[in-house]
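Written below as structure tokens is the structure these notes are about.
Left out: one protein chain. Kept in place: all the others.
Right, subunit A next:
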Amino acid sequence: MELFFNPFDNLLCILLGISFTVWFTLLLVFIIVPAIFGVSFGIRRLYMKTLLKVFEWATLRIERGAKEKNHHFSCIYLDSAPEFEMSDIFYFARRGVESIMDDEVTKRFSAEELESWNLLTRSNYNFHYISLRLTVLWGLGLLIRYGFLLPLRVTLAFTGVGLLVFLTSVIGLLPNGRMKNFLSEKVHLMCYRICVRALTAIITYHDSENKPKNGGLCVANHTSPIDVIILASDGCYAMVGQIHGGLMGVIQKSMVKACPHIWFERSEVKDRHLVAKRLSDHVEDKSKLPILIFPEGTCINNTSVMMFKKGSFEIGATVYPVAIKYDPRFGDAFWNSSKFGMVNYLLRMMSSWAIVCSVWYLPPMSREEGEDAVQFANRVKAAIARQGGLVDLLWDGGLKRAKVKDTFKEEQQKLYSKMLTGGVKRLNVDKN
């Protein structure tokens, strides 16, 4: 009996060995090496275009299916009969009430919501069974995402993080100087790029001439924990945050060996003066990297939120605003921290199709004469909002709130009317 198994075992081992080697070689050549050098084969963009075509097809199928079965969909934009109905108000009423309950969550339900179904059941709120073909496609998508993409991404993530910890620790052994800074920069960029590929994030950077410089403060709007990785893969920043335990803590400790980041102990976080002092000390030293700050705070640590709101704008550094906007068609990058933990969130991110976003580097701003910290902060936020979309104006002292409000209200009105005037035109034709 044993004789029968042995050659088979050998064959199996050989096959496994070969496939692993092939797998890792492909990984290395197509993903890791470009990450190291910062070049791109354009594979991800091709992938993105293919996905869009598939989503379009899926949407058409659903619309056709809707007409056949005469369903009412929750999504107002897929309504097969584009005429005003008394129930249209429900959509706006519900969104209004939802935003009263929690506008953090509603941020993601933007106007582009669900115009197409991106084959993730997470974003499928009311699409019932439409056709066999569609279900097969969804099943295939599931298989690809969980069977192929997820393991690939997890491997990359571990590689990226592992390399970061290892290499920064090594660099930490070098004496301070130009060589150390240079190497640390390269290492950080490389590891973040690997992480970006681990999430299949397709990022478009605009206006790179405005990239933050040393001694400045980089302020960005915050929609998900991935924001950090997205920004840090295009430039080197000093991070600010509270020291965590566990894996996060290990990463933080090793990062700070290679270049100065600002990590606070739990107890120090509450001391606003200490925080402000450390930030301004860092900013004054022109050889140190620009600080990356999210004034709305991180999703992880909500106690930071209050603290940074005024503090970072008081220290008098040049502010480089950055606007980050995610494309909701591919996957929802929002993290509902009360519902899902970090690991859960990361797994969801890694099992969605891709994360597509745009980053705009806005021209630098400084505090003007007679402007206090809050007004300055509002000015920065308004600039980011205009470029990237909705930003938490709850913190806004009222500066130009009216202007921003009308533009966005108009957007919603436009979308709704586009749907209706199609029906109205038909009406006029019927009359004649």
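What we mean here is this: contacts are C-beta pairs under 8 Å (C-beta built on N, C-alpha and C of every residue); 3 or more make two chains touch, one makes a residue touch a chain; residues count from 1.
We take it that contacts and distances are computed from a predicted model.
Chemist: Tell me the UniProt name of the left-out chain, picking from "CTLH domain-containing protein", "Calcineurin B homologous protein 2-like", "Large ribosomal subunit protein mL43" or "UTP4 protein".
Modeler: The chain we cannot see is recorded in UniProt as "Calcineurin B homologous protein 2-like".
Chemist: If I consider the whole complex, including the chain that's not displayed, which of A:Asn10, A:Thr25, A:Ser40 or A:Ser87 touches that chain?
Modeler: Only one listed residue reaches the unshown chain, and that is A:Ser87.
Chemist: Against the chain that's been left off, what residues of subunit A make contact? List them.
Modeler: 72, 74, 83-103, 105-107, 109, 125-126, 336, 338, 390, 392-394, 396, 401, 405, 408-414, 416-418, 420-421, 424, 427-428
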